[in-house]
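Below is one structure. I have some questions about it.
What you see is the complex with one protein chain gone and the rest in place.
Think of it as A and B in the order they're written, each chain with its own count starting at 1.
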Amino acid sequence: MKALFIGGIKSGKSKHAELFALRQAKKKPYYLATTEFFDDEMKRRIKRHKKQRKKRFRTIEEPLKLSKVIKRCDDIVLIEDIGMWINNMLYHGKEKKIQKEIEKLLRCKQDIVFVVNNVGESVVSENALVREFCDLNGIVSQMIAKECDAVFYVVAGIAQRIK
Amino acid sequence: MKALFIGGIKSGKSKHAELFALRQAKKKPYYLATTEFFDDEMKRRIKRHKKQRKKRFRTIEEPLKLSKVIKRCDDIVLIEDIGMWINNMLYHGKEKKIQKEIEKLLRCKQDIVFVVNNVGESVVSENALVREFCDLNGIVSQMIAKECDAVFYVVAGIAQRIK
Partner (left out) sequence: MKALFIGGIKSGKSKHAELFALRQAKKKPYYLATTEFFDDEMKRRIKRHKKQRKKRFRTIEEPLKLSKVIKRCDDIVLIEDIGMWINNMLYHGKEKKIQKEIEKLLRCKQDIVFVVNNVGESVVSENALVREFCDLNGIVSQMIAKECDAVFYVVAGIAQRIK
């Protein structure tokens, strides 16, 4: 069973995704954190997030090889978040492997909850890298949504099931 | 009874919020304008808005102390808009009082219609102040939506009730 929570910045998508993973878990869900780069602000955000998760999740940190890590999990995995992972892949020059890796992920037999930022409801950026990121984020969101059993669009903390 | 209209720039959220307030009013609804700073473009926008409202609302102007003003109202109050108020609070160094003031507002017994711009469906800004604003706007939207009886997400002039 695979699910996607998509929404804007501070829309509440992570909170909903966490509750969903906790409800679906057999024992204790995994939390796969994709963040690789940290400035002070990021560290504060991550610390706060970790505190919020408390001891309800088993945390794994992996910036790139998501399917490899997930294959070893024996319970539902929450991936937080796909946008950050796309970012890491671009940084490491692996943009051509993004869609392949997503296909692998979607074939994993593990239950997965995906969290994605909805980044494209603005004017097209003047920055080519931002444009590339927006395009990839959108393409990957479509790929994931297509294979998910449940898709939720989150606005103002309210999750609407759209699939 | 409290309601929230959230949507993008020129999505039609204000028009829907105004119609809603007019329908819910006992006599004549209040229009609480939060705008504090004005350049020429803003002045033109505000003039146009005022003209659109005509004489259907009682207008109050208050950039900061929303709950204090609302407590004196004897009919439904439309607040236009919460994003501008967050902006004012940041400008005056009152960012730590934002959530407290929202809690106060939500405890007011008056009927309130909130209008909020949905600003987070884009890439994370490089500007720290914009990031702070986006985060606060999202957190406040969630707080308000949680306590509202009705929440509408407005796209292309169409208001979808999502709560």
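The definition used in the following text is that contacts are C-beta pairs under 8 Å (C-beta built on N, C-alpha and C of every residue); 3 or more make two chains touch, one makes a residue touch a chain.
Quick caveat: nothing in here was measured; it's all calculated off a predicted structure.
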Considering the entire assembly, which residues of subunit A contact the chain that has been omitted?
4, 6, 8, 116, 118-124, 128, 131, 134-135, 137-139, 141-142, 144-146, 151, 153, 162-163
Where subunit B meets the left-out chain, the residues are 7-12, 41, 117-122, 125, 130, 133-134, 155-158, 160
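Keep in mind that, in the parts below, only the chains that are shown with their structure count from here on.
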What rotation angle takes the CA atoms of subunit A onto those of subunit B? Round to the nearest 5 degrees.
120
Find the geometric centre of each of subunit A and subunit B from their Cα atoms only, then give the gap between the two centres in Å, rounded to an integer.
31
